[in-house]
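The structure is given below, and queries will be raised subsequently.
Here the complex is missing a single protein chain, while all its other protein chains stay put.
Going in written order, the chains are labelled A, B and C, and every chain counts its residues from 1.
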Amino acid sequence: MVGETLIPTLLTIAWLLPLLGFAVEMLYGRKGERTTTKWPAWCAVACIGTGFLCSLIALLTWGQATGWAVLESHDLHGPDQHHSEDDPHHHGDSPKHQASTNESGWQMTALTATENSDDAEHVPFPSVYSGTLYTLGVFGSLVVSIDYYIDSLTLVMFTMVTLIATCIHLFAMGYMSDELTNEYVDHFAHTSDGKHVHRPGRFYRFFAYMSLFCFSMLGLVLAGNIFQVFVFWELVGICSYLLIGFYTERKSAGDAANKAFIMNRIGDFGFLIGLMVVWTWFGTFQFSELFDSLPRDATGHIVTNDLGEVAVSTHSGESRSIPYSLLVVAGLGVFAGCIGKSAQFPLQTWLPDAMEGPTPVSALVHSATMVAAGVYLVGRFYPMFVPEVLLTIAYIGAITLFLAATIAVVATDIKRVLAYSTISQLGYMMLGLGVFGWAAGLFHLITHAFFKSLMFLCSGSVIHGCHHEQEMPKMGGLMRKMPITAGTMLIGVIAISGLAVPGLIAFSGYHSKDAIVATALAFIQANPAHFLLFLLPLLTAGITAFYMFRLWFYTFFGEPRDQHIYDHAHESPWIMTAPLLVLAVFAAGCAIGGEKGMLYMMLLGSEPVHVANGVPAATVGELVLPGHSAIHDVHAKAGMWALLAAISGTLLAYVLYGTKTVNLSDMKRQLAGIHQFLSEKWYFDELYHALFMKPVHQVAALFAWIDRTMIDRVVHASAGLMVKISKWDRFFDETFVDGLVNLIARATFSSGILLKAVQTGRLRQYVMFIVVGVVALFAVLFTTFPN
Amino acid sequence: MFSQLIQNLIDDTLKYSLGYFEAELWLCATIVALLLFRLISVDRLIPTSILALTGAIVATVVAWFQLTTTDGSETFFTGMLIHDQFSVYFRLFLSLFLALTIALTILTGIPDNEDSPDFYALLLGATVGMMIMATANNLLMLFIGVEMASVPSYAMVGFLKGRRASSEAALKYVVYGAGAAGVMLYGISLIAGMLGTGDMSLLADRLRIVADNGVAGLGDPEVRLVALGTMLVMVGLAFKLSLVPFHFWCPDAFEGASAEVGGFLSVASKAGAFGLLVRFLVAFSGDPSGAELMTAFGIGLGVVAMVTMTFGNLAAYGQSNIKRMLAYSTIAHAGYMLMAVSAMLVMQNSAHAGDLGQEINACLGGLLYYLAVYLFMNLGAFAVVALIRNYTFSEEIDSYAGLIRQSPALCVCMVFCMISLVGIPPFGGFFAKLMIFGSVYKAGDFHWSMYVLLAVGIVNTVISLFYYLRVLKTMIIYDRPADARAVRLPNLENVYVGLLGAFVLLLGCAPFIADGLNVIAGEAAGSIFSAIVTSR
Amino acid sequence: MATKRNAIGILMGVELVLNGANVNLVAFSHYTTLGIDGQIYSLFVIVLAAAEAAVALAIALNFYNNHLTIDVDRANRLKG
Partner (left out) sequence: MNGDSLFFTLFAFMACLGAVAVVVSQRMVRMAFWLIISLGSTAALFFLIDADFLGAAQLLIYVGGTLVLLVFAVMLTSSGPYLNIETSPGEIVMAAMLGLLFLFMVVSSQTGIDWNGTNQQMAAANGMTGEISTFDSGSEGNTLRTIGMSLLGLRPDRGAAETGQLHTGYLLPFEIVSVHLLVVLIGAAYLARAKRRRDT
């Protein structure tokens, strides 16, 4: 079959081309000659554009081979042919690349087709191509190699990433053009004497980083073993670090980059633990071997013996028993990495700060692709997750989506609103995956990538047009000045809000959010105790519509709030608006057909086998995981609920921000406490500061103190032991005993002062607190009490 | 046939019920007498306060005699109320406390001669309500008891009607209380409707009938509704107990009200509410079907207790007004006492409840002992506040500087009360706290969360030390400013506070009194679990 | 109850709350084994609500006399 060699070749080319782009940029940038020519950047665009074409061809090949009836007319991918610039087939830049041309190293492993009950049209076709590109080394039984693992998910991801990356590269050509100079003035960074920083422009460096990122991201998607995933995982992390800190002169940018990096390291620590467990117990990193070795019975349960251990047969033929708890640990560990990368609760605080990077970066790295890598990995590693882990994922997702959405309601920086919305949407995906909606979660991943990158680019266009003003309260009425941006943004907003006229017109977000909400509903119908998992996303669907339309109304609607900015605003040049239009088409239409549509079908093709029928009652934890039919039953109902929520959120936003009936500042004053709480992002940063930063500083200070006293003692040892001891004793008394007592007293006193603030003395708040208390107790009662 | 019924009713009422109800009757009679005497101007001859005091003392004596004669447990007034040692203990406790409060008001003279009939009527009326709370055996009596205790309290908080703070406090109290009562009534309606009865002694049985498969779990919608109702009723009680998060009224009401009223509310209303809470929860527990549910409730109460005492202790720190500080201290103490209820529920609904009779008794015994000690120490503290206010017209802690040099008796009493409130030996508060902590420790065998509760309780005891000591430090170490008003108490007042202080000390270090109280409390606690006699 | 700034309005809210519970009780009395007890409960609740309303109104009037307003947002001296 032609796909066996063609598809991996195409994808490998698509993967390696950006590396070439990176090399070109770096070489040109190193020459020190800074001119105003743009051709190296066009090179990078060409690389990624060709990569897109390759992935597209691969996707088409796959589709034709699997015989997707629904995809006959391939008009959806048509409109972006203009990205196909010249196709520089450079080879031989790196040893890896050489390996890729080495056809003999390929080992095709055609796994048997999955028996997918819902996917009736599924013809016998290898659902997965996996093999090794190059073996880096063999250490005992540990084989470190560059593998690939290609299923329809990989293909869809490839196409999505390359398409969006191409658009964003083009956009960045316009957006970053002011960097194309030797005397760039950074208005946001100040030297010590208060002047603006002057520095050489970094146009090429930007494109170099972007290309490197694309390479890493594609490598992550293509990776055939979990170790390789980890390597590229770290690579995208580094790219993200470089891109967030792109404006290194700004302190905020440097801080944000550090924060992102450290937060990700925390998650990666868990990831490493997971890797160790996987390696020590399964003896392999390869996905295909891992997934095969885990025994599942007909209903999808992981088979355990009396001791609660799982008997696996490793690829080397031997069988061993793994304690079930270790599977949980491995799953949780890998998921911890995903928490960091996808900015899930409690590591979500880095993503909003990451908006310090240039807007195209936010669009590509921090909304569409890299942050979604966590979701992708959960989807990829799905067969290894036991129900406990899935439940954790679902809850983390639910908490995240609600938390971020509430913060987005009060954010005023246009990019931060989008950042929080990203976190929230990532939470949706995690939730979808956690409640056994594998395809639903990844479906949302794809649709979200389109509409969120669109919205980020629109915001970039707005920021560009308003001369780097990001505060929404200073905008307003921009619709008249920037019609294309406003229109495309509206498409994105409608898509993310999930507004639709069912049966008539529906943008992509409607379908994918529906799928998640429906899965959640099916899940809680089977497990009523976890009702929050449905309630929160439903509520958040309304909040999402509210804050997105708030953003739109604030920015584009009504009267200009700051005449100066309004007067100078202008529509962006064609090189920036063209990508907007392309992405708008995809944001609107990529999910056409919903669950019957080609995108969903495509994803469904690589769904893990045990998902389709659901798992009636998992061995441990007594979770009932819903299958396709259960989800299908409630789909219409869940869709109605979600639509209702979205519509009410939209109306509320219109009433509050579209019309002038409500005095916003008055309302803000009345809800000051909540507003403050949300504006301060639920005080997570402060909490982390108090919990982690301070103790570290204090411990460091303590060690410094010990150092000093130790040295002191050695130096003065001759001064007489008795005197020393007595002095030391007194010192101890004063420092520790008194200090400790004083510390406790001070700590309690200050917390007492804090608690005084709760007692506001306002009667109506007290009355509200009765209701709040009752409802909260109710929630506690029904979540924690025995069933 | 009908006349036979009537005859039965009359017999029952006159022979049994009224006898058990004697203490309350005396109080009711005193209320009527207070009004009548003013009508015919007898109050110019005999001060109304003396009359009220007499009524309270008579009720105390009656209750004391009931204590010695009561045995077992029976319902009276056709199942409305229940008579056992537990009821009698509360009756005695409340009437004794009433007498002490009246004595205090006589000393401080807070209701002037004209208003005193009104004030004492309210005071007595509230006390009757609290007694009913502690003896209720029917959901209706539960609600009536709470209302009877609350509504006069609202009026008492607003009794200083010319003061803005007082009227503000009363308004906050009444609105909050009415809201809580509404919530509670809703809960009662749910329970009564779902279980088809208001008789509390039947609730556990009915719950078993309702529950599927004989195990009450929240997956069962009927049980869920009952659990919701139970929670709502407990919210109403939590308001009376000022448990976090239903404590908001407490500091405001206490600061606005006079110290005498504050002292009365902090002890009596809390005691009544605890009696009712125990009765209500015991009514639901004991049946294996509800064991899991009630254990969960017990742990939930434990969590509430932790939050409550931590909140109360921490918030007490920043206070400059002593009444407000004492209000937060009251909240914290409610948390300590709630620990006992929590431990009781956990043990009573564990699998080994049959072998644990002694320990379960000890929980409740600890609670009752704590209440008794709390009576003296808290009343002592509030009495000192009220007396000092009469001289300095200030309730700020700073104005207490150097009082030891002017009125040592007052200060010694305050020292005793505060140290006992912290729980340091050899004062009564220490033993009370020890008993409760001991019970919680035992309950730890049945659920680990009890150990957490215990740890939180101990930590709280430590941190509460600081703010109590701050008051003492102000009183004893600082110098009295030269321009401060002098506080020189007459003898009678010295004797009064001295008596309260002595009791706090004696309950800690005099084995005879302490043991006696302990035995009485233990018996009273045991009686609540004895089989109820309903038919005669 | 939480939206009214007028103290009397808050009291009207209280009446509504109690009335809601009453409807519950009467409905239960007709449809469950609670029987006539439910109606008697309800009867007492009406009486107790009246008593509570009387005291609450007196307190509200007292508040008005002291503050010369019935706006509960002005009751903000006691706090902390």
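Operating definition for what follows: contacts are C-beta pairs under 8 Å (C-beta built on N, C-alpha and C of every residue); 3 or more make two chains touch, one makes a residue touch a chain.
Fair warning: this is a prediction, and the values are worked out from it, not measured in the lab.
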{"item": "Displayed partners of the chain not shown (whole complex)", "value": "A, B, C"}
{"item": "Residue touching the undisplayed chain, where the options are B:102, B:132 or B:514", "value": "B:132"}
{"item": "Residues from subunit C at the interface with the omitted partner, ascending", "value": "2-9, 11-13, 15-16, 19-20, 22-23, 26-27, 29-33, 35-37, 39-40, 42-44, 46-55, 57-62, 64, 68-71"}
{"item": "Missing-partner contacts on subunit B, residue numbers", "value": "1-2, 4-6, 8-9, 12-13, 17, 28, 31-32, 35, 77-81, 114-115, 117-118, 121-122, 124-126, 128-129, 132, 138, 140-141, 144, 147-148, 151-152, 154-156, 158-159, 161-162, 170, 186, 194-196, 198-199, 205-206, 209-210, 221-222, 224-225, 228, 535"}
{"item": "Touching residues on subunit A - with respect to the absent chain", "value": "662-663, 666-671, 674, 764, 768, 771-772, 774-775, 778"}
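Note that in this section only the chains that are shown with their structure count from here on.
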{"item": "Averaged-CA centre spacing for the pair subunit B and subunit A, given as whole angstrom", "value": "55"}
{"item": "Intercentroid distance (Cα basis), subunit C paired with subunit A, Å", "value": "51"}
{"item": "Distance from subunit C to subunit B - Cα centre to Cα centre, in angstrom", "value": "24"}
{"item": "Junction residues of subunit B - those touching two or more other chains", "value": "171-172, 175, 179, 183, 251-252, 318-319"}
{"item": "Sites on subunit C at which at least two other chains make contact", "value": "1, 10, 72, 75, 77-80"}
{"item": "Subunit A residues within the subunit B interface of the complex", "value": "528-529, 744-745, 748-749, 751-756, 758-759, 761, 763, 766-767, 769-770, 772-774, 776-778, 780-782, 784-787"}
{"item": "Interfacial residue positions of subunit B with respect to subunit A in the complex", "value": "171-172, 175-176, 179-180, 183, 217-219, 224, 227-228, 231-232, 235, 239, 245-246, 248-249, 251-252, 292-293, 296, 300, 311, 313-319, 463, 466-467"}
{"item": "Touch list for subunit B against partner subunit C, complex", "value": "139-140, 143-144, 147, 151, 154-155, 158, 161-165, 167-172, 174-175, 178-179, 181-183, 185-186, 188-190, 192-194, 196-198, 251-252, 255-256, 318-319, 324"}
